[in-house]
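Only one protein chain is missing from this complex, and each of the others stays in its spot.
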Amino acid sequence: MKDRSDLTPKEINRDLLDFPLHKPLWFFGVSLVFVTFITAGLVTAGFLIMVGVGVMGIDRPAMWAFLITNFVFWVGISHAGVMISAILRLVHAEWRRPVTRAAEVLTVFSLATAATFPFLHTGRQWRTMYWAFPYDFWRGVWPDVRSPLIWDPSAIFTYLTGSTLFLYVALLPDLAVAREYAKGTMRKVYAVLSLGFRGTTRQWRLQALAGILLSALILPVFVSVHSIVSWDFAVALVPGWHSTVFAPYFVAGAVHSGVSAVATIMALMRRLFRLEKYITPDHFDAIGRLLIPVACGWLYFWWMDFYFGIYSRATDEVAVQFSRTFVYPYNVLTPIFLLAGFFIPVPLFLFRRVRRNITAMLWLTLLVNVGMWLERFIIIVPALTYKQPFSFSWTAFSPTWADWLMTLWAFGLVLLGVLLFAKFFPIIPLYDIKEGQTIKAEVQIGRVKVPAVVRE
Amino acid sequence: MAREMARRTAVLGLFRSAEATADGVDALRAAGFRDHDLDVLTDSPFPEGAFGEREIHHRLYVFPLMGAACGFAVGMLITVGTQMSFPIVTGGKPILSIPPMINVMYEGTMLGALIFTVLGVIFESRLPRRLDRGYDPRILRDGLIGLEVKAAGDQVDAARDLLRQAGAVDVVGAEREPDRAH
Partner (left out) sequence: MPPPSERRPAPAAPAVEPAPAGDGAGVVLPEPMGAERLQRGARHTEGHPPIELIPLAPAEIAADAMRWVERPTRGYWLLVLVLAVLTALGVVGVVVRLLGGFADRAAWGYYAATFICIMSAAGPVPVIAWVSRFGKGQWALPFRRLADLYGAVGLLALLMFLPLLGTMPPLLGRNNIWFDWPGAPWGWDLAAMVILVAIGLANLWVGALPDFAAARDRAAPGHGRREARLALGFQGTIRQWRVVTSAQIILGGMYLADYVFTMTLLVGDLSMSLVPGWRSAVYPAFTIVTGFQTALALLVVTIALLRRFGGLADYLRVDQFWALAKLLLALTLFWFYFFWSDFIITWYGRQPWEQRVLLLIDFGPYLTPFILSVFLMLFIPLVLLIANRVRTSIGGATLVSVLILIGLFFDRVRLYVSAFSIPDPFAPPPPVVPPTHYPDLADLAIIVGGFAAAALVYLLAWRLVPLLSLWELREGLLLRAIRPFLRTRVLVIAKPW
């Protein structure tokens, strides 16, 4: 609560609608970079479809590698939105105000991007329709709902729909404000999308109720999505995968990487959109404090997975854990992911000076996500490359140019999506900031005026 | 029974401060205007009851329950239907395997609840709505606070006077609008 400023509604409108209503030069340059990534990825995807999945590094027995690592990673990032937006709404955390929409937008675009990866990695993407859609297409063959590969589309579709609707409902009042500032076609677009929102007391009450109800509904979905993704691995009898802790392990990792990604996005937004009055060191302090228990929870689950993997003393389980820890290249990647994901950032998050240093938080949260990407890779590939009794062919996995370009493509898609959203809609909720101004208060204690907030 | 439509006018007073708006509400009430004739329009939420407004009644909680029931039914239909239509044993599991069904039915339930909740919010907010009456862009653009009064006949002039006396910087709107039940 240290960094509060007094802002009028007009100032708030001007500052937060500046980017949607104007076109700074850097926007075109940055967009071009992301479009380049996406184009490279589309070309690679075209090549993959024409030539086959062999252009990726996958080969027996490592049939899941970068594409699925990216899938899991981006589903994980998508957990940011609900964690920040829904949970902080429910506990009335004041510091959520400038952060919620960016987190929700990141959720929508990263989830949509994630959904493309299992689609691509099937090799013959058009057949996905036959496998997943609940209709037999005159073949007499229906999808097998006992397979986690069918649970996945149901969960991702639910989460994507729910997140998009959540984003839209919370965006309604700001669409109405944008309607009053825009001209020409955009004015008509905002007018249609805002549905005639006027700001009556009834509409505001229902907005508040919607925030609570939708938050309460989407939280269980958020937990279930990454759990179901984890069960793609855990229900299989692959040594190193068949572990009951995968669901909470993946969810904790998702929250860790998602919240870190939100912190990264916030630092970039503050700089690019000149939002120093709205995104303050207080917010990074709060996010840093949130990341400490989340990261500790993630580490505990990682340890449980590792420890109970070797607990059984089963030869194959022990061999996979050994391979993840001591066999090249995983013996290099594992310490890197542990250092990057926990042992460097989290001890630093304990210090208030670090948490309030925005540059430090930017680099530390990026480091966390480097670690978390590696963590997903280490979960997936070593277990597959372990030679099992009926393995007739085995190779070490090595990524190709196609793997790297598809990874880059995902970053381009998500970041371009967030940038384009910010181009057309305010990335910080206007009414949330204004409400924060309205309910600011102070309490005199002795000679000190202590910042306070109002609760209804 | 046919509903009689009383044609009333929406008069909108625009205020700079919340205190003046609250004074305006008090003055209108004292003059005999009923709670459901008044509405306050703001560009951000205020604490409930800040302007002395009436409690809102809504049935929003019904929507997620209805949606959950529909989603549950669809989920059950898909899971039971596909398993019965293609009764093949996979992985040693029974034809009708309940644990996997629970995963899909759960997602269907939540999807139904989410969709219906959003529809409920839009419906209960009385949206979509045309903005040709009871609204001024200065509310959302400049941060003015609107106090809308629905009045008929002589009350229209009385409402305008009361709004000006309470400190409204402008009074707009003389369009007639049908009475809506609240």
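Letters A and B mark the chains as written, and numbering starts fresh at 1 in each.
In this section, a residue touches a chain if its C-beta (ideal position, glycine included) is under 8 Å from a C-beta of that chain, and two chains touch if they have at least 3 such contacts.
Every value quoted in this text rests on a predicted model; they were computed, and no experiment measured them.
**Q** Could you tell which one of A:129, A:192 or A:237 touches the chain left off the display?
**A** A:237
**Q** Just name the one of A:21, A:42 or A:223 that touches the chain not displayed here.
**A** Once the missing chain is taken into account, the touching residue is A:223.
**Q** Using the definition of touch stated at the top, determine which of A:145, A:247 or A:427 touches the missing chain.
**A** If we include the chain that is not displayed, A:247 is the one touching it.
**Q** Of the residues in subunit B, which ones touch the absent chain?
**A** With respect to the unshown chain, the touching residues of subunit B are 16-19, 22, 25-26, 46-52, 55-56, 58, 91-93, 99, 103, 143, 145.
**Q** Since one chain has been left out of the picture, which residues of subunit A touch it in the full complex?
**A** Touching the missing chain: residues 1, 5-9, 11, 90-91, 94, 205, 208-209, 212, 220, 223, 227, 231, 234-235, 237, 242-248, 300-301, 304-305, 307-309, 311-313, 437-446, 448, 450-456.
The rule is short, and it goes like this: only the chains that are shown with their structure count from here on.
**Q** Just the number, please: Cα centre separation of subunit A and subunit B in whole Å.
**A** Distance between chain centres, rounded to whole Å: 31 Å.
**Q** Please give the residue numbers of subunit B that touch subunit A in the complex, ascending.
**A** Residues 39-48, 51, 53, 56, 58, 60-61, 64, 78-79, 81-83, 85-86, 88, 90-91, 93, 97, 100-101, 103-104, 106-108, 110-111, 113-115, 117-118, 121-122, 124-131, 134-135, 137, 139-143, 146, 148.
**Q** In the complex of these two chains, what residues of subunit A are touching subunit B?
**A** Contacts found on subunit A: 8-10, 13, 134, 136, 140-147, 150-151, 154-155, 157-158, 161-162, 165-166, 168-169, 172-173, 176-177, 179-181, 191, 195-210, 213-214, 217-218, 220-221, 224, 228, 430-432, 434-435, 437-439, 454, 456.
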